[in-house]
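The structure appears right after this line, and notes come after that.
One chain of protein is taken out of this complex; the other chains stay put.
The chains carry the letters A, B and C, assigned in the order they are written, with residues numbered from 1 in each.
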Amino acid sequence: MNTYTIDAGGRDATGAQRGRGPNPQTGPFYIEGAEPGDTLVVHLLRLETNRSTGYSGSLLAPYSVDPGFLRTEALREAKQLTWQIDKQKGVATLEPGDYKGPRLELPLHPMLGCIGTAPANNAAIPTSYPDNFGGNMDYNGMGEGVTVMLPVFEPGALLFLGDGHARQGDGEVTGGAIETSLDVDFSVDLIKKKRIDWPRLENSDFIMVLGSSRAINEAMQHATTELMRWLMADYGFDERGASLLLGLRIR
Amino acid sequence: MNTYTIDAGGRDATGAQRGRGPNPQTGPFYIEGAEPGDTLVVHLLRLETNRSTGYSGSLLAPYSVDPGFLRTEALREAKQLTWQIDKQKGVATLEPGDYKGPRLELPLHPMLGCIGTAPANNAAIPTSYPDNFGGNMDYNGMGEGVTVMLPVFEPGALLFLGDGHARQGDGEVTGGAIETSLDVDFSVDLIKKKRIDWPRLENSDFIMVLGSSRAINEAMQHATTELMRWLMADYGFDERGASLLLGLRIR
Amino acid sequence: MNTYTIDAGGRDATGAQRGRGPNPQTGPFYIEGAEPGDTLVVHLLRLETNRSTGYSGSLLAPYSVDPGFLRTEALREAKQLTWQIDKQKGVATLEPGDYKGPRLELPLHPMLGCIGTAPANNAAIPTSYPDNFGGNMDYNGMGEGVTVMLPVFEPGALLFLGDGHARQGDGEVTGGAIETSLDVDFSVDLIKKKRIDWPRLENSDFIMVLGSSRAINEAMQHATTELMRWLMADYGFDERGASLLLGLRIR
Partner (left out) sequence: MNTYTIDAGGRDATGAQRGRGPNPQTGPFYIEGAEPGDTLVVHLLRLETNRSTGYSGSLLAPYSVDPGFLRTEALREAKQLTWQIDKQKGVATLEPGDYKGPRLELPLHPMLGCIGTAPANNAAIPTSYPDNFGGNMDYNGMGEGVTVMLPVFEPGALLFLGDGHARQGDGEVTGGAIETSLDVDFSVDLIKKKRIDWPRLENSDFIMVLGSSRAINEAMQHATTELMRWLMADYGFDERGASLLLGLRIR
């Protein structure tokens, strides 16, 4: 499937306004044969930026900085800045001016901030939320070459994707990345009658789980528990063996 | 300085009981000239395991697994298991038996679970706690080749180290690692009249900050804020530039 | 308006199954004239139990007990128990048998676990969630005589209510209460062009705000901030005065 995403503010490759922010999605894609209790497998085959600019905020998100710093010292205006994207050279650049410091020239690493299936129980969850169905996870490993497994809650799975980033650090601590539109090629597989509880990822080096919660400790608990279940179901470990691997092997 | 650490339970290279757990420390080392408001710089030059066994727990720590799983399904007994350490081959191995699954043979990557200076205000904090002075941070990058910067709160800094691990995953989700005794070579420098708020690390690829709190969101806030201050003080950025880099560059 | 709620599992006053759990709602009530940016005021005039039984769980919810206790000691089966409701005597009673200990005879204090308007952005949020629109807040002060203010996000406000409890402790630490069906009388007012950010309550003694988040510290932050704004907007305080009152006066 060849498709594209518009940016988090709703603009496409030509800069035209095509949707309403935050994070308007491309989709839903109805996957033939997908039924509740299956697992949808999405292969992200190609992600490329498709225009010459992106934008980002320029301050740490309020929740990711010491409250005492916010109270007494922090800048107050989270100005939006425009990055130049040079696809030939594979970099995004920003000149000092709005900020003080060296010129920033960062390698492109296109990724999807959002990818998910329709939530359970006919819920319609805002596209700024992550949960067990995926959604706005903002993980910088959600790029070309990764395989994503998502639980299916509705007939046809109803796959959505959006919120393209030209690149992002770990954790989206500024509450955004270099927001831009992307060309996306993907293919899907279906694992029938296999239930997973959280999005699972594989790349050439790792198997991963993305747990999500407003409470970070819960996100961690979801991820470790799902990884443990995965190791137990598919890799021949019992709870003790899976726990040993989680505690000692990662990386 | 050539020294060694005993393991988290207090045993040395010969297996002899030399201290009381948890995490008995080597030290304090009094650093000539160190005064409150300075920064102590520790270079970890060499870390090597020095005996043929280590031990680990075998279940996820209660705080790192879904409470619902604990309530309904989890194993109840966190058995301690013994690993064989083969320094020639550079691996630690564990045979199935106490757990079910493949034999585990994992590369050695010796690291210190604890390193820290004396806390402020004459406090005597248990060696199972981390805080702004360092302490029990259990970070698996605290190994050979890393440079650690620690705030100095007391004359002489009073450096402690201990809780050696033959290797550990990310995050010590089992509440322990492969616990063993280590040989440790380190050297120190002093940066006079330079105040830092949290432990800072450098290796050949990264600069890092270790923020700590029982509340994970606070640990993240401490780390991002200190990194921002570091980028502002030493790398020519203002708050906006440092925030951009934190949001977009990491890795 | 005279209406009623079915219980959290979907049964009505006669015990007939009328909806699907969890927390099927009565509504929506379309409020004439309500528009986004208004505040809906709901007066809970009368709440009464309307059948002779209710049910409850019988163990602390997994998230409200020490993980170490869950790991090593906790009972595994959260049995559902049936309470007798005697409206004449005004008590709910449970006999020992399924549990060990004195007979429990507790005063009835009927309350709504859920009350809310339609969420913003056409979202359809599960009835087990609380948020800025209200929803499943499970506050035991949501009973007869209280006035509830809710933000209006959609034309007509679309008021829902449900999840009746014959009584509940503070915080729903067992993840449920004495679940039963209720008769409910309420009336509504509308405050045009008044925006509030979180549900506000008034009874004869207090003004209150219900902040919600999976992260408890955020729930607290939402509540204190909204109370501060309320004191500033309606009671003549500036930020400093409102903060003083919040810090020193409560109760």
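Note that in this section a residue touches a chain if its C-beta (ideal position, glycine included) is under 8 Å from a C-beta of that chain, and two chains touch if they have at least 3 such contacts.
All of these numbers come straight from a predicted model, not from anything done at the bench.
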## Note on the structure
Missing-chain contact, candidates C:75, C:191 or C:233, resolves to C:75
### Query
From the list C:124, C:220 or C:233, which touches the chain that is not on show?
C:220
### Message
Touching the hidden chain in the complete assembly: which of C:173, C:191 or C:233 does that?
### Response
C:173
### Among C:64, C:122 or C:187, the residue in touch with the chain that has been omitted
C:64
### Residues of chain A in contact with the chain not shown
59, 62-63, 65-68, 70-72, 74, 76, 78, 215, 217
#### Entry: On chain C, residues whose C-beta touches the chain left out of the figure
56-60, 63-67, 69, 74-75, 79, 81, 94, 96, 98-102, 104, 106, 140, 167-178, 216-217, 220-222, 224-225, 228, 231, 235-251
### On chain B, residues whose C-beta touches the chain left out of the figure
121-126, 213-216, 218
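Convention: only the chains that are shown with their structure count from here on.
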### Task
Could you pull out the chain whose C-alpha mean position is farthest off from that of chain C?
B
### Message
Report the chain ID whose CA centroid sits closest to the centroid of the full protein CA set.
### Response
A
### Query
Between chain A and chain C, what is the separation of their C-alpha centroids in Å?
34
### Message
I'd like to verify one number: the distance from the centre of chain B to the centre of chain C, where each centre is the average of its C-alpha atoms, in whole angstrom.
### Response
45
### Query
In chain B, which residues are in touch with two or more of the other chains?
59, 63, 65-67, 74, 217
